[in-house]
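Structure incoming, see below.
So, chain A:
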Amino acid sequence: MKRYRNLAVIAVVTTISLGTFFTKVAMSESKLPKFYLKTENGDSKYAKDLMISAGYDQSGGSGGRSLTITTDGSEYKDRNSMLSELDSDYYDLKKLDHLRKKERNFMRGKLSSSQFYIDKDYAWYADVKGGKLGGTYEHQNNHFKMYIDGLDLHNKDRFKFKLDIPEEENYSYIYVQDVQLIGKDLIVTTYQNKTDVVKDKTTNSNINVDKNELVMYRINVNQKKIVDRTVINESSNDQNTHTHTDIQNLIQDSDETVPSKFDVYKKVKLKDTVQTNGETETEELSNEVIILNLETGKEENLNLSNEQKEQLMQSNVILDKENLYFITQSDKDLSVLKYNLNNKKVEGETVLIKKVDSNNLSNYKVIDGKLYAITNSTENPGKFNKDLIVADLANGQSVFEGKIEVKKSKGDPSKALKKLQIYDFKVK
Partner candidate 1 sequence: MEFIVNNREPVYLQVVRHFKQQIAKRLLEAGQEIPSRRELAVQFNINPNTVQKAYKEMEEQGLITTERNFPSKITTDIKVLNGVRNELIMEAVNEFVDSIKVINVPVEELLTMVKQNYEQKIKEEKKGDA
Partner candidate 2 sequence: MNRYIKLVNFEVNRFFKLYIGLLIIVAISQFVSLFLVKSKYMQAANDANYASSMKATERFISSSGLLTFNQVANHLLFIGPIVICIALMMFYVFIIWYRDYFGKNTFIYRLFMLPTSRMTIYFSKATTILIMVLSLLAFQLILLPIEINVFQQIVPSELLGKMSTIDLFMNSNIFTMILPSNFMDFIFRYLIGMGLVFTLFTFILLERSYRWKGIIFGILYVIAIAGLLLIPAFIESYLFGEDFSFYPSEVFYMELGLFTIIITVSILFSKYLLKNKVSV
């Protein structure tokens, strides 16, 4: 049997070594702390569908592991597994995952939730594709085309067509930001990027100047053609004053697929200052909220006094259904002003939410008239709380208070919490 010694040794050592490795990997997975969202006050129903995405930073530069935390517990993403990707839910919205199960063929290749429009009768999706094979883009001539796909949710009729985009050859990049259905018209809002080559007078060299546009296409679904194209707003880029404007499309905060009669944009004027160390610092000079009524196709003004406008310049604007929320942060609390787009006026008084420690605020959202805010304290030694507060915006009262706790960990729970970094949260 001496002749088989080498093979036997190799086989045994290999099996043990690989076996140990995979057991150790499994064990290290189970050693990772388990988190959950604990209800401390109020009704846990507000937090039930909440999914918090976070990162857990392991020791020794081995990188973070991303995970999701719910009231039930936490789940780490298997980062090296291609298989684990296969059967996972694609979307951040539960209803899209449902739709995928029901309408598998319609949902093919439709990945971005903001490009969906879903009401009780129809589901629509718009996409712009172009560029070169392999996903690279030129400054011009990318042959962009718009792909529209609609589904009658009752009789399962499909409305699928392809559209030529006017002037597409001038753009270096186009992507769909929002889709809305108004009557028989599909309103597709795109973000388009144009690169102009400008000759710099002083150095006599060519420089590329990026220009962003928001373009609204009104597409007649029956005629399958674009009936109207409006460039809503162009960003401007002034080389001399180093200022430029950006347009941000405010889409529905909690669910981008829901119908909305309004598109809301925020136009921000920014100034770049090159600092001594060579880095560029950008400073916001002013901003302006633009409301577009999709039914009339007309711009509407914010029905606010100049004083209010000035005040709200420092606020974050959040769109939830037909309400705009202006949220202003101060040291101790958040103040929220509600503006109804349908009635074109401010509704109610400014609400103060005191429970939110806005120093450590990492993220907040308005969902169904409630403010969801999560704090992410990593600085404060000894106290690394991740608190979640849900407040009713009608009265500023908190309806839910909770925090992330460690379910099971060998070490100190606060150490585990210290390594936890909150990124975002969603209602599934």
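Following the convention adopted for this analysis, a residue touches a chain if its C-beta (ideal position, glycine included) is under 8 Å from a C-beta of that chain, and two chains touch if they have at least 3 such contacts; residues count from 1.
Behind the choice of candidates: all candidates are chains of the complex that A comes from, given by their letters.
All values reported here derive from a predicted model rather than from experimental measurement.
Asks: Every candidate listed belongs to the same complex as chain A; state which one touches it: 1 or 2.
Replies: 2
Asks: Sort out for me which residues of chain A touch candidate 2 in the complex.
Replies: Residues in contact with candidate 2: 3-4, 6-7, 10-11, 13-14, 16-18, 20-22, 24-25, 28, 58-63, 65, 78-87, 104, 108-109, 127, 129, 145, 147, 149, 160, 162.
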